[in-house]
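Here's a slice of the assembly, chains where they normally sit.
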Amino acid sequence: MRSHTEELWFELPERVAFVNNTERVRQALAKSGVREGLCLVNAMHITASVFVNDDEPGLHDDFRRWLERLAPTDRDGYAHHRTGEDNADAHLRRQIMGREVVVAITDGKLHFGPWEQIFYGEFDGRRRKRVLVKIIGE
Amino acid sequence: MRSHTEELWFELPERVAFVNNTERVRQALAKSGVREGLCLVNAMHITASVFVNDDEPGLHDDFRRWLERLAPTDRDGYAHHRTGEDNADAHLRRQIMGREVVVAITDGKLHFGPWEQIFYGEFDGRRRKRVLVKIIGE
């Protein structure tokens, strides 16, 4: 069994943002030498997300509005903020968007459908954060 | 390490539907010969989902109504539709329901609790779409 481990760093100027990191995951896969296996990509922070969806800016605007409706920013309304934090909405949003994706590796490639792209979803940005890529296989 | 790869095709007449595909995954597992490992099952399309829940038609009706409430169909209300698409709701719904499941394989079987069943969730049907089954282990 081979394995490969890589941490990707992000520091985004916005509080909420979506970044396509498919190419960086592909580069990690190329380094791994794995032909058949699984590739885990996960946010290492609990106010961020890794998910697979469409690389279309209008849809990302829809995500922003939708998350604001389902899990609003609200300085005073969350019990979590009694600790001095102000990011409860980000913790909730990451549950909807998900922590991680597991992608199949077949013939040395990410085994994707026609539109699948891997995104980093940031819900409490303006600080350095990491995404983990872990590849195992043969 | 052994691996096994299979794509399952779906073409559903409804826009929104839930299909139990546990048996097809079991057949893929039988072909793989894997006794201990992991089985990834994921939608290959970004307006569909794979998830584990109950095989009960009433609950599936509840899912339909609930998703319509949380992520409504709306011809005009989504920025994504400026591209000519009309399925932003389907992209949002798939985030709630999830892209994939990873199932443990123990003693050559899907290691499931008493009620776990694997579903394909379609949110923008009436076209051919695929689910990927990737099995690795020994």
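Order as written gives the chain letters A and B; numbering starts at 1 within each chain.
Throughout what follows, a residue touches a chain if its C-beta (ideal position, glycine included) is under 8 Å from a C-beta of that chain, and two chains touch if they have at least 3 such contacts.
Not measured: the values here are computed from a predicted model.
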With 2 chains placed, the number the full structure-file assembly comprises: 3
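The rule we apply is simple: only the chains that are shown with their structure count from here on.
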Contact footprint of chain A on chain B as seen in their complex: 1, 3, 5, 38, 40, 42-46, 70-71, 78-83, 88, 91-92, 94-96, 98-100, 102, 130, 132, 134, 136
Touching residues (chain side chain A, partner chain B) in the complex: 1, 36-38, 51-54, 56-59, 61-63, 66, 70, 96-98, 101-104, 106, 111-116, 136-138
